[in-house]
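Note that one protein chain is taken out, while the other chains of the complex remain in position.
Right after this comes chain A.
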């Protein structure tokens, strides 16, 4: 029976490591796709023997044990979500906050003063110049200035 031959082969660890015996172009180790085909303990060996008989005779725990020999994780375990996203978002906020601190420090200690054109007095002169030039007198800037009363229109 093929299974017994396979089992005895497994016991002697005689499996070739590439599939060139079978297919001719040796792509990958077959064992990479499932857990190793050898058994760790005598209990597992005897369980595997019992598996060759009627499966109805196996208890639920034995069935689970057989499953675990072949598969590390069940589908439920494999598909379960993690809380990794919380770490990611938290880390993002932390680094953004740290960047904010760096920016504040830079403003204080790295950048020189702003140009004199930002001073209040200069800005007033700028505004007056724009009004004198009647910038956008129809619908925009100067249209909103009341030239008689020298104030912004209400």
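Note that in this section a contact is a pair of C-beta atoms (placed from the backbone, for glycine too) under 8 Å apart; a residue touches a chain by one contact, two chains touch by 3 or more; residues count from 1.
Note that in this section contacts and distances are computed from a predicted model.
Taking the options "AP-1 complex subunit gamma", "Ribonuclease P protein subunit p21 isoform X3", "NADH-ubiquinone oxidoreductase chain 2" or "Cytochrome c oxidase subunit 5A, mitochondrial" in turn, only "Cytochrome c oxidase subunit 5A, mitochondrial" matches the UniProt protein name of the chain that is not displayed. For the chain left out of this panel, the touching residue among A:55, A:93, A:122 or A:147 is A:55.
From the options A:41, A:80 or A:149, the residue with contact to the unseen chain in the full assembly is A:80. In the full complex, chain A contacts the hidden chain through residues 2-3, 6, 22, 30, 33-34, 48, 51-52, 54-58, 60, 63-64, 66-67, 69-71, 74-77, 79-80.
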